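For this depiction, one protein chain was excluded, whereas all remaining protein chains were kept in their positions.
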Amino acid sequence: MFGYYLQLAFRNLRRNPGLTALMIGAVALGIAVCVMTLTMYRAMSGNPIWWKNDVLYAVTLDSWDPKDPYNEDRPELAPWQLTYRDATALMESDIPKRKVIMHKSIGVLALDGQSIKPERALTRVTTSDFFSSFDVPFKYGGGWAASADRGPEPVIVLSEKMNNKFFNGENSVGRRIHWDDRVFRIVGVLDHWLPLPVFYDVNNGSLEEPEDVYIPFGWSVALELNSAGNTQGWKPEDITTYQEFLASETIWIQMWVELPDAASQQRFQAFIDNYASRQKQAGRFQRPLNNRLTKVDQWLIDNEVVENDDRVLVGLAFAFLAVCLLNTVGLLLAKFLNNAAITGVRRALGASRRQVFFQHLVEVGVISSIGALLGLAIGGLFLMGLRALYAIDPTDAGGTQALAHVDVTSVVTALALALFATLAAGLYPAWRIGRIPPAIYLKAQ
Amino acid sequence: MLEMHGISKIYRTDLIETHALRDFSLKVGDGEFVAVTGPSGSGKTTFMNVAGLLENFDTGSYRLDGEDVSRLSDEARSKLRNEKIGFIFQSFNLIPDLDVFDNVDVPLRYRRLTKKDREQRIRSALDVVGLSSRMHHMPSQLSGGQQQRAAIARALAGDPRFLLADEPTGNVDSLMARQVMDLLEQINEMGTTVIMVTHDPELARRAHRNVHIVDGQISDFKPYEPRDESLLSSGAAASPMAMSPA
Partner (left out) sequence: MTAWNLRPIASALWRNRTGAMLVAIQIAIGLAVLVNAVYVVKQRVDKINRPNGMDVENMIVVASAGFAKDFDYEASWREDLAVIRGLPGVKAASLVSNIPLSGGGSSSGYQAEPGEINPETVVEANTFAVDEQGVAALGITLSAGRAFEAHEIIPQREAEGDWETAPQAIVTQALAKALFPKDRDALGKTFYDGLNEPITIVGIIENMHGSWVGWDKVDQVMLFPRIKKAPNAVYLVRTEPGRRDAIMRTIEERLGTSNPGRLLRWVRPLTYFERQSYLNDRNMAIFLVSVTSALLAITALGIFGLATFNVSTRIRQIGTRRAVGARKLDIVRHFLVENWMVTTAGIVAGCGAALGVGYWISVEYELPRLDLYYLVGGVLGIWLIGIFAALQPARRASAISPAVASRTV
């Protein structure tokens, strides 16, 4: 029976190719726009480390100006980053299973021999737990031990991209490379890693790729590095030396901890509250105590990673899909009712309402399947076009990678959405045509 | 085979109540050829719709092969229509984008027969009506008479208990009309019951029995002379569609 209905469906669709094309086209376009917008939205708002959402926490203390909150719109939030003093002090705690303090920097990567042009590399200066905390995948080698942070040892981890550029993708563990004219030894090479968004540091926007290289945290002090991210301070301080910078109220360090259960979470919260109180007594932290441990999903919300523009676009995409589907429903209804005479004959010859309904549902299904697949293909094209819109400099792929990254979940979701939506849209017309009694159409005037 | 007793059908709109059929009774036995006649507006169409299970009725009873059809679900009625009734319409009502073969196939598809089964039935039916050579023509390539014959084949293919014909020659020229009527007679002689609704006296004359409807009721007035009232076949006669088991 299904095969018969399929035959009839194709025959019917072929009979009026313009109308069929219009219906399939409308469905495909609606799906394509939704796929594109939802992929973008997800790239910016998804939680890329959802499996560790309950154990990872961003650490923030309110060390800000007593007269002025850090965030005027949301005064209950503490500043996103810590001072060097506070970060290193909090690192003393052994309560967390893993703890990370880090910041962004920039260094020039160069290889001896000068055959490859040196490259300016976005660098993450971090303590050793970074890799295990965030489940960063390695292709070769691994991270460094905690002792390397103290040294600091001249060890470096390369991203896949940097390893491809300088070593052609080979196993470069053990080899040497220059970072800002200093020799570092490669201990690890990352596999392809693109957490969307780059949740652990969203200070400079969310459509970014993770860093090119990673070096131990101790190098900040050793090389008197500044942050290449955000550096902010509320207090006018006369800072003339790097030591004064480290001791100042300038915030520039990000801190994350891994607390595997409620008990350790409570203990660590008590620890930082205690620390803040003691600092208060010493004259710092003049604002009300506001020491927070924030999970990744809430962190992304607080940081307003998803902006209004994104919401508007998602809303628009769904409005567009609605119009496309309504259009298709209207056209289907008109098409089916126009053929009511023939349907009436079939009913007279013995087709029950249910059989008529299913016959037309199959026709709807054909339209929705073709429309859905076409929509996915067009959506993919749109995403490629999106890369072009966002890429200002072809050599600077940067965040555009994030946009073109369509993973399996997205595709499956989009496909399911497409089929479901269009089938639902077709239910009404198919039902309507089944309801018509056969007698009316036989003496068609 | 077909027993209608005291059937009434009332059409109601907001303003008017029309009694299309009043206390209508009719019995048709196996192998009969009955013509139902009457002026326009008399209720012939309503009778056909009710007899064909296309519409329900308000009072009375209708038994088909002993089975009461009044309280059947849409599924059951559709099944009955499919298996027991063969429709022949005034305007043929062939499906324009299916060829003759596929048109005859339509009622068979709702029956769960094997492909071989269906093919055999279709070929037989087309043979009876003499359209075997035009099996793959489209309706638009056939004359009026040929289209009606194709419709008759479609009605026959399912081996119905009776053919229900509505002005079968209304849209056909007079030469073809004779052919169509010859065919209906031939099919009837082979044992299939035929109930024909018409206003044409020539056609009515060719039936065994006339039933005249006026204002929704059977009238005693017999305007036409039927062929032979006493020609009533009894019991089950061989049907042109009888087949040996596959």
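To keep things simple, chains are lettered A and B as they appear, and every chain counts its residues starting from 1.
Convention: a residue touches a chain if its C-beta (ideal position, glycine included) is under 8 Å from a C-beta of that chain, and two chains touch if they have at least 3 such contacts.
All values reported here derive from a predicted model rather than from experimental measurement.
Trainee: May I ask you to name the displayed chains that the omitted chain touches in the full complex?
Mentor: Hidden chain, whole complex, touched shown chains: A.
Trainee: Out of A:49, A:145, A:246 or A:313, which is the one that touches the chain we can't see?
Mentor: Here the residue in touch with the unshown chain is A:313.
Trainee: Just one of A:33, A:148, A:190 or A:272 touches the chain that is missing; which is it?
Mentor: A:33
Trainee: Per the definition of touch given earlier, which of A:74, A:120 or A:150 contacts the omitted chain?
Mentor: A:120
Trainee: By the contact criterion defined above, which parts of chain A meet the unshown chain? Give residue numbers in ascending order.
Mentor: 19, 22, 26, 29, 33, 65, 67-68, 106-108, 110, 118, 120, 180-182, 231, 236-241, 244, 308-309, 311-313, 315-317, 319-320, 322-324, 326-327, 329-331, 333-334, 337-338, 389-390, 392-393, 432, 445
Criterion: only the chains that are shown with their structure count from here on.
Trainee: Between chain A and chain B, what's the gap in Å when you average each chain's C-alpha atoms?
Mentor: A distance of 68 Å separates the two centres.
Trainee: Going by the contact rule set out above, which residues of chain B touch chain A in the complex?
Mentor: 45, 49, 52, 54-55, 74-75, 77-79, 81-83, 87, 89-91, 93, 95-98, 106-107, 109-112, 154, 158, 166
Trainee: Given the complex with chain B, which residues does chain A contribute to the contact?
Mentor: 1, 4, 11, 15, 341-342, 345-355, 437-439, 442-444
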